[in-house]
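With one protein chain held back, the other chains of the complex are shown just where they sit.
Now for subunit A:
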Amino acid sequence: MPAPIRLRELIRTIRTARTQAEEREMIQKECAAIRSSFREEDNTYRCRNVAKLLYMHMLGYPAHFGQLECLKLIASQKFTDKRIGYLGAMLLLDERQDVHLLMTNCIKNDLNHSTQYVQGLALCTLGCMGSSEMCRDLAGEVEKLLKTSNSYLRKKAALCAVHVIRKVPELMEMFLPATKNLLSEKNHGVLHTSVVLLTEMCERSPDMLAHFRKNEKLVPQLVRILKNLIMSGYSPEHDVSGISDPFLQVRILRLLRILGKSDDDSSEAMNDILAQVATNTETSKNVGNAILYETVLTIMDIKSESGLRVLAINILGRFLLNNDKNIRYVALTSLLKTVQTDHNAVQRHRSTIVDCLKDLDVSIKRRAMELSFALVNGNNIRGMMKELLYFLDSCDPEFKADCASGVFLAAEKYAPSKRWHIDTIMRVLTTAGSYVRDDSVPNLIQLITNSVEMHAYTVQRLYKALLDDISQQPLVQVASWCIGEYGDLLVSGQCEEEEPIQVTEDEVLDVLEGLLVSNLSTPVTRGYALTAIMKLSTRFSSVNRIKKVVSIYGSSIDVELQQRAVEYNALFKKYDHMRPALLERMPIMEKTATNGPTEIVQTNGETEPSVVESKHPPPVTQPTNQANDLLDLLGGNDVVPVIQTTMPTKPASAGGELLDLLGDLSLSGGPPPAPAPSVPTSQPSFLLDGLSSQPLFNDIAAAGIPPMTAYNKNGLKIDFTFERANPNPNIAVITIHASNSTEADMTDFVFQAAVPKTFQLQLLSPSSNVVPALNQGTVTQVIRVLNPQKQQLRMRIKLTYTLKGSAVQDLAEVNNFPPQSWQ
């Protein structure tokens, strides 16, 4: 067999490839040669082959078949082999336990090798990819090497120790004795890695931190080293653009930050040196700024003197004006960190920060935006908002969503007047309407409703906005809603604050009908428009025209709209006496939560509170990590985590809920402000329908799929019944019914499920977490399974409950789903 080609030749050959396919072909050919060479156990060229494999691996071709060859190379006596073998191990080896087991022994031998470079390679590999078992087995060797006088090994051993501690934190104490003399070392490499090791220990354990502060007197030692560094003259070894070992200085400053944090004595001990570093560091080069930046962060984090803090903030202010974008970026980042503690100090740089909004660089822009929002307060809100709205106008699409919600939050918190607030939100909706979050529509509607004196003004503004542009959906929705509510104010033209506009009823209806037919309108917007028209039937005199429009949509192809229209039609025909009362103006809404999605509880006197208030299920204690536990159920990575949504259970629908239905702000699948704010829009058919659609659709869809028993053990029986979600046949809706035939209640009942990766699973909240005894009732819970590939359904379930005071946990696999449920 001829000798395999050299790595360099392979590279050269691959570089001649003109197309991807040609390259692939070359690689495949070479891989075949390498495989056969491996099969022949060719020892001479193994290193060459592995080196070639590493090159292919870099290009993204599979190279796992070289894993064992790496191990063979490591076991070889030759340094060349070991060197490439260890490199291959670091690059190619995956997390398989058996491979690691094989390696442990080799590494152990090499850690005790007579050549320091072999020992170094072993340390490096262990420190890069050692598994927790490996770390446990080899920690003793690492600790021994940490105490040697050989600085080449010592520095590597220190970093290896960091890796060991990360993998197996309980081994930390083992390295404690060896840390004693680390800082008296002269070699900078060892000093650097020792500081890294000490940092890791202090960060991980408060006990260690206290020990190093009190017993080891770490702070004075570090201060001494730092002093030597800044005082010492030029040393060619460690000099980087005129500064002595900036990397070590940065590391020490970081460790000082951890040691000084909320500790008066330590902070006191480092005040002087920090001031010295802050004033003496040469800042014409990046390295100097790196140190200065680190110093500033340390000063801000520890309990430093006030004078020092002023100095630090001023350094950041100087950074903000720096020409180098990187420096500006880190200045913004650190100001953002300090804005909570030193709000006023940061406030002084406001104008500079606002200027950064105009920077061309997106990273800087983003930081400046975040910082600007953090700086907004009651005093500067008008000015800041002007800048931010201007930014919103001109910024890239990727910023608009964040910026818009930032403006909403700030406006809500600090609005100087209601009018200003409404103006601001409307401005956002007109400029960045399609980027705002879904909940901003109900939020604005609520805001408008609650500012009674502004109704006429608002509806006029919105009507004008609607005449200009009907493409911004959220704006159109709010406008439709307001016109529906306050149409009478609009046509009467009573507005004190602005030049009243003269519109007729017909013009208003024209606009709304225009929305119904416009291509730009989403189904949700159409729903808003139709409802608005309906409401106007009690506010306008042209009832006949409205009747006509409503009846036309009785045959709309959009089911949602159709249903709405049919209901309104019924209202005209059968319940006309109730209509004025039903379509009365909305009462003022109470606000229950600020910031984020707002939950609005409606206090409509005509509806029963129990129906309106969404009933939350009993608190199911479900920490997120439990979902991770469940991942283990299906054995590792072919499982998607269970998404446990806490959805308020929808109150049972009953016919008499017509009132409630009409009271709803949004009558379609859009963001419903009431009664169930957290129900996602993807589930429209469940919620909007107080009347009849749910039972109806259950009847149809459930037909044909037989129920099944998924679990029956120890008195707990779980039955599954199936439905197909209506619009999307890929979603199977499974309702579980848990019943309990024992004589005691099962409490804390939690049902969890996991499905293979090709499925997606959504678990809604259970009806209760107590399964009553003697089959006196069932707990139901809805699972929605998305099965786009129509594969056979498989599920692992995990059940936990408490029966007579003892916790029970069981796992089961469900494979016998009826084919109709997934086909």
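Keep this in mind: contacts are C-beta pairs under 8 Å (C-beta built on N, C-alpha and C of every residue); 3 or more make two chains touch, one makes a residue touch a chain; residues count from 1.
We adopt the following convention: contacts and distances are computed from a predicted model.
You can't see one chain of this complex, but its UniProt record names it "AP complex mu/sigma subunit domain-containing protein", from the set "GPI ethanolamine phosphate transferase 2 isoform X3", "Translation initiation factor eIF2B subunit epsilon", "SEH1 like nucleoporin" or "AP complex mu/sigma subunit domain-containing protein". From the set A:I107, A:L226, A:V250 or A:L512, the residue in touch with the chain omitted from the display is A:V250, counting the whole complex. Residue A:H188 is the one among A:H188, A:R213, A:H421 or A:H737 that touches the chain missing from this view.
Considering A:I27, A:L73 or A:M129, the position touching the chain not shown turns out to be A:M129 (whole complex). Screening A:I27, A:L73, A:A89 or A:V162 against the full complex identifies A:V162 as the residue touching the chain left out.
With the whole complex as reference, residues 2-3, 6-9, 11-12, 15-16, 44, 47-48, 51-52, 54-55, 57-60, 62-64, 78-80, 83-84, 87, 91, 94-95, 117, 123-124, 127-129, 152, 155-156, 159-160, 162-163, 188-189, 192-193, 196, 236-238, 240, 245-248, 250, 254, 286-287, 289-290, 293-294, 325-330, 333, 360-364, 366 of subunit A touch the missing chain.
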